[in-house]
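A single protein chain has been omitted; all remaining protein chains appear in their positions.
By letter and in written order, the chains are A and B; residue numbering begins at 1 in each of them.
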Amino acid sequence: MENKNYLFPDFDKLIFGGDYNPEQWRHTPEIWDEDMRLMKLAHWNEATLGVFSWAELEPQEGVYDFSVPDAIFEKAEKNGLKIILATPSGAKPRWMAEKYPETMRTADDRHRALYGRRHNHCFSSPVYREKIANINRLLAKRYAHSPALLCWHISNEVNGECHCEHCRRAFVEFLRKKYDNDIEKLNLQWWTRFWSHRYDNFEQAEPPSSIGENAVHGLTIDWKRFVTAQTADFMKHEIAAIKEYSQKPITTNLMGFFTGIDYRELAKTVDFVSWDNYPNWELPWGDVGQASWIGMTHDCMRSLKRKNFLLMESTPSLVNWKDINKLARPGKMRISSLQAIAHGSDSVQYFQWRKSRGSSEKLHGAVVDHYGKEDTRVFSEVAALGEELEKLSAVAGTEVISKAAILYDWDTIWALQDMQGMQKNGKKYGEATHLHYGAFHRRGINVDLIGRKDSYDEYDVIVAPMMYICEEETAGRLASFVRQGGTLVGTYAMAQVNENDLCHLGGWPCGVLMDVFGLRAEELDTLYPEESVKINAYGEEYTAKDYCEILKVKDATVLGTYGSEFYKNTPCFTVNEYGKGKAYYVAFRDKSGTFTDKLIGEISADKKLPTAINGKEIPKGVTAKIREGAGEKYLFLLNFSGKEQTMELDGEYTVITTGEKISSAYLPLNGGLVLKA
Amino acid sequence: MENKNYLFPDFDKLIFGGDYNPEQWRHTPEIWDEDMRLMKLAHWNEATLGVFSWAELEPQEGVYDFSVPDAIFEKAEKNGLKIILATPSGAKPRWMAEKYPETMRTADDRHRALYGRRHNHCFSSPVYREKIANINRLLAKRYAHSPALLCWHISNEVNGECHCEHCRRAFVEFLRKKYDNDIEKLNLQWWTRFWSHRYDNFEQAEPPSSIGENAVHGLTIDWKRFVTAQTADFMKHEIAAIKEYSQKPITTNLMGFFTGIDYRELAKTVDFVSWDNYPNWELPWGDVGQASWIGMTHDCMRSLKRKNFLLMESTPSLVNWKDINKLARPGKMRISSLQAIAHGSDSVQYFQWRKSRGSSEKLHGAVVDHYGKEDTRVFSEVAALGEELEKLSAVAGTEVISKAAILYDWDTIWALQDMQGMQKNGKKYGEATHLHYGAFHRRGINVDLIGRKDSYDEYDVIVAPMMYICEEETAGRLASFVRQGGTLVGTYAMAQVNENDLCHLGGWPCGVLMDVFGLRAEELDTLYPEESVKINAYGEEYTAKDYCEILKVKDATVLGTYGSEFYKNTPCFTVNEYGKGKAYYVAFRDKSGTFTDKLIGEISADKKLPTAINGKEIPKGVTAKIREGAGEKYLFLLNFSGKEQTMELDGEYTVITTGEKISSAYLPLNGGLVLKA
Partner (left out) sequence: MENKNYLFPDFDKLIFGGDYNPEQWRHTPEIWDEDMRLMKLAHWNEATLGVFSWAELEPQEGVYDFSVPDAIFEKAEKNGLKIILATPSGAKPRWMAEKYPETMRTADDRHRALYGRRHNHCFSSPVYREKIANINRLLAKRYAHSPALLCWHISNEVNGECHCEHCRRAFVEFLRKKYDNDIEKLNLQWWTRFWSHRYDNFEQAEPPSSIGENAVHGLTIDWKRFVTAQTADFMKHEIAAIKEYSQKPITTNLMGFFTGIDYRELAKTVDFVSWDNYPNWELPWGDVGQASWIGMTHDCMRSLKRKNFLLMESTPSLVNWKDINKLARPGKMRISSLQAIAHGSDSVQYFQWRKSRGSSEKLHGAVVDHYGKEDTRVFSEVAALGEELEKLSAVAGTEVISKAAILYDWDTIWALQDMQGMQKNGKKYGEATHLHYGAFHRRGINVDLIGRKDSYDEYDVIVAPMMYICEEETAGRLASFVRQGGTLVGTYAMAQVNENDLCHLGGWPCGVLMDVFGLRAEELDTLYPEESVKINAYGEEYTAKDYCEILKVKDATVLGTYGSEFYKNTPCFTVNEYGKGKAYYVAFRDKSGTFTDKLIGEISADKKLPTAINGKEIPKGVTAKIREGAGEKYLFLLNFSGKEQTMELDGEYTVITTGEKISSAYLPLNGGLVLKA
């Protein structure tokens, strides 16, 4: 296994399985044997057990019942099935809410929730922490040594906040620590002399509230950091209990671009990340944009730890919680699954094995329907993919290697959400990020989505779209990156505020970045959705929408100018040589992506970024992606274009599943190939 | 009066009257004599007294004042006016809220309301029940023997919920009874092992809440059933007090397709139903669809007890609570009133006699405006209709007889509202019902809207659109209906869950229905609003929207197939001979109604369903409707088409008001004729 980075020391294949809730059927346990029979037919090698099962494991306080997992572990061992075992913290038993109401969450209007739904606990509650540690310890002790146990899965899609007094106290301590117990440091960073909001002491701090404070941005962003920190702290608390008995790897399932938690911080608590992917396939206007967006999401998840991940959940057919719950078309589930692997997943896992009979998810897609048998379209597609993945085992542990990175920060998400200014509801940080990502993606160029505080060492190109938050230290690191030969792309709204959303004095982009880019921005014009501005660059005319900054250029070379509005003929696109590198500045939002495509194309060529297929055109809507390791190289070709495609390759490849040698590829509608170079 | 089913033993005419609130004018009682003068001019024979008059009848706790009803009863007796006397429970006096705050309602967030508006009481409150019983007894005792008293009217448009502890306790008892005091029965039906929501005991049950549980569908639907049961229980409590002194018939005014209460259950508590009809006439795109919809609503109300009803409220001109409050055009109020009678009403009643001077309904239409005199368009139209109705007295007590029924269930309304799946906001059960209703209606075929648990004995055709909820017992009864020769039409989403919204194992339509229809449905595809799918049937091409089921046909004959999408050429429309009958299955939502029209036309011809006019075309937008009894038969022709119409009749008829004999009918814009066969 040399040169491959397997996620598990004892498993060198792709994982194929998903969420399994046998406890819902404990009154008809004969169904468990039918499950085992069907899982074999489906080529499952894994089942995720225990998610939301607390009420089954501890039916009364201190009374435990492990009969369901005992039975399933036994069957799994017999059938060679691996178990990913979840801790049950995602939903509490009813008796706990009844006996310990303080374990419920308190909303931002300071009303405590009634028992219901899931993710319904206070993450600061000492009682809840005590209870979860107990059950985790018992689970770890009981199943640590089962040969079926593959790894631990903490909770489920952790999210949410609590505004109870326990949490407020913890927030006060968080602030005290961050601001060195000096309230005037906080007053300065939060700029509290505005509207007489000065704090006399830390004890006065309150979480933001819809019926209280919600306009002090320093408070709001620190509260979000606290929520991340407290969630991570709770996670560590859960993990510590398990580690007392088991050293198997730990993961938790994330939710892509979920904005409530800084996933970079949360990822530090686990051994590898996993995530739940529910794309919006089958939109009336096709899958091309969505495929690129989901590719970006996979890359973001992979970049959190620069490590392969698991696709912990996906649907074998449809979901039931969207406005429109359309069926996945034949083949779509397969290329969606292969896409995850192409971007670094070492698994394909589903939610859910078998549809529940009642409650809110009973109509969510599953491998086994209420119908109960295997002669369905969905079951057949799942089983066929299971068989295919067995043939692709060698891909496991190989990696995605990138020389380009896009900066993407939760701090900036939060600051732009709160920001009064620009288009209140049109800031679209994600879309601005994707505008640049897409230009790399359609060229088959691997790209990471990293945080501004991550290392820049392995990259030749860094793109920083709408990098509103940038403290002086980061500005210095970016300067250093360019000085040493890197290529940096910055855009409008760059580096206006520090990490606490406090404006930099002297203007923007802050400090040394004015030298790096050779300019400063003086004003930012926001357009109405129906307005646009002409852009002249590369000898062509492009179109700006939403935002146009007015620049004062000092040292930079002007590459493009505005072609309309009162700032007509002033610079909007520049490059500055700084040290051994180059810093581009794009002062406007590119409407259609054609300008950005041109720019990224030029930079990629200039920096010789590796592409999946050299010198050949990749058809629009086809993903071409490389995974490599241990001297092996795998090319994924996935057709999201909505029609069949034929394309030339840059050499001879072997189709892994058939052994066929090809130098041009035919891809039917929703078709995909995995090739060995 | 043989062979006519009069609602009142002592009244063989059509009732013409409406809501009358003399207590609002008690400081100027001379206006009451003016009212009597004007009522005579308007040909009123009835006034509905006492709605919302509690504060006048019991101005302080235990202090009673019947001077207003005393005076009005006396005047009514003198003037030959009948009184429908309402109980005052629709709005409580202010002193009661002050002294007994627990009589106010508690919202779903568990905050008790402040005094205000109407329908503001807790239906479980012992104090409120005691107080209403007292006042009802006093009213019954005082007016039971007045010759003016026609019947009792309980409360007004009863609706709403309460989440107080009294109500929670009653809910616990409701559940305990339903589930035989066995919590595991509840746990199974509500599928509470999902998300660890298992109940340890009934005491833990809580009403659903926006700040608590709202995703357990079994709970949600049982709560709605409890609200219906508790409303009916409160109604019975009111009625019992009256029955101590008076045996006159009892009614209450319903609100058509109001979804908060299962009106089939509520209707059981009264002798006959009445309802308040406020159509959306005068929409920019005309009245044709609305006329059909309102026809369906009348038929639903009539079907609740398969008995004539009263049109308890309607407006003589306009309402004041819609987004756009347009004037009814000349003649529109008349045909709208005649439409009610055509569908089974034995009255035309208005809200309101005289406009109130202040508060929220002061600009609602009334017979007498603030202007106060009779020389207005509205008064003239009312008086003319009153005169006409006197000539139509013989229609009273005749009936609407139907051989076709559409299943329409509140259980399914609730389950589809809650359902996660399909189009979240596009399930449109009512519209799906109307799609089928309209095809009968425009042919002049009478149709009932019955509940799935009602008797099917008198019908030849049963249509079950979107019959999502269908327990095995009902499935068996439907099978029996077909086996004995009936024609059944089922559609997509048929019989997926039992009465507790728990999915049937084995797939859908459940159990024996797979044999009845000769197929099973494997997947349900949901389309985006801008998408559609081609349908090939009857040698024509039709269009599906929203929903397309993929079928596995076993025994059925395929009558239609999909013409596009990945399920192209698979069956979408089938018929199965089962016993002596036929079962049609329509797997898609018909876009424009043209397919449904064709289908219902074929079935109607096949089953020889009686039509209002045989062998002649009914122009689009003209309602033709038959009432019959005691050997008499009345044909109503009502022109909602937005232009004048001439039509051939199927024989010679007499225009009742003029005595003219006609065999073809001319209907001006908004015109209507009542003919005797």
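Here are a few things to note about the model shown:
Just so we're on the same page, a residue touches a chain if its C-beta (ideal position, glycine included) is under 8 Å from a C-beta of that chain, and two chains touch if they have at least 3 such contacts.
Being a predicted model, the structure only gives us computed values, none of them experimental.
Of the listed positions B:K78, B:R94, B:K620 or B:K661, the one in contact with the omitted chain in the full complex is B:R94.
The missing chain, though absent from the display, is touched by one residue of A:N3, A:S67 or A:Q423; that residue is A:Q423.
Across the entire complex, the residue among B:R37, B:K177, B:K268 or B:H370 in touch with the chain not shown is B:H370.
For the chain missing from the display, the contacting residue among B:A107, B:L138 or B:A677 is B:A107, taking the whole complex into account. Mapped onto subunit A, the footprint of the missing chain covers residues 109-110, 188-200, 204, 206, 208-209, 211-218, 419-426, 500-508, 520, 522-531, 550, 566. Annotation for subunit B: contacts to the undisplayed chain at residues 21, 23-24, 26-27, 52-56, 59-60, 88, 91-95, 98, 107, 111, 113-118, 283-284, 317-318, 320-327, 329-330, 355-364, 369-372, 376-378.
Convention: only the chains that are shown with their structure count from here on.
Taking the mean of the C-alpha atoms as each chain's centre, subunit A and subunit B sit 50 Å apart.
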